[in-house]
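Before any comments, here is the structure.
Heads up, one of the protein chains got dropped from this complex, but the rest are sitting where they should.
Right after this comes subunit A.
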Amino acid sequence: RMLSKERRSGQKQMYCHENWSLSPEEFEIWDRLYRIKESDGIKEPVLPQSRFETLENLEEVTKREEEATHELSLSEWRIWQNRPFPTAMVDHSDRCYHFISVMEMIELMRDEQGDCSYELEIQPHLCIEDVNVQRNKSHRSMTTST
């Protein structure tokens, strides 16, 4: 019953726009409350574009005035990222926990000088038959060919 009630009230509002776009009323609200204008004195937020250092980049580089936008940074607050941040409805993913662990590992290695604890811990387990020594070469020819 709750559901059908909600749906009905939703339908009333939906009445004048069954379109994908905003209705005039919605546009008015957006324009007044949320839209970023020049007078707001804040820059438009944009996400950084993905770019590959080692491959030719096919993605079209959309030209935008760097001055007028604020590129959202994913690394500015890195010292906060060695612990899980609070969640609301969506739990952290495994990927996210991996990221947190690596940030913690980096934090622990930050003050190391010279010898690397990770290397010392792991080196004794190396079995030379596990690694493809030829791979070195093939990697180099790969990068030069591209």
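As a working rule, a contact is a pair of C-beta atoms (placed from the backbone, for glycine too) under 8 Å apart; a residue touches a chain by one contact, two chains touch by 3 or more; residues count from 1.
We take it that contacts and distances are computed from a predicted model.
The complex includes a chain that is not drawn, and of the options "Centromere protein S", "DNA polymerase delta subunit 3", "N-acetyltransferase domain-containing protein" or "2-oxoisovalerate dehydrogenase subunit beta, mitochondrial" the UniProt name matching it is "Centromere protein S". When the missing chain is restored to the complex, the residue among A:Leu22, A:Ile36, A:Leu72 or A:Val102 that touches it is A:Val102.
The omitted chain makes contact with just one of the residues A:Glu18, A:Glu76 or A:Glu119: A:Glu119.
Mapped onto subunit A, the interface with the missing chain covers residues 50, 52-59, 94-95, 98, 101-102, 105-106, 109-110, 112, 114-116, 118-119, 122-127, 130-132, 135-136, 139-140, 143, 146.
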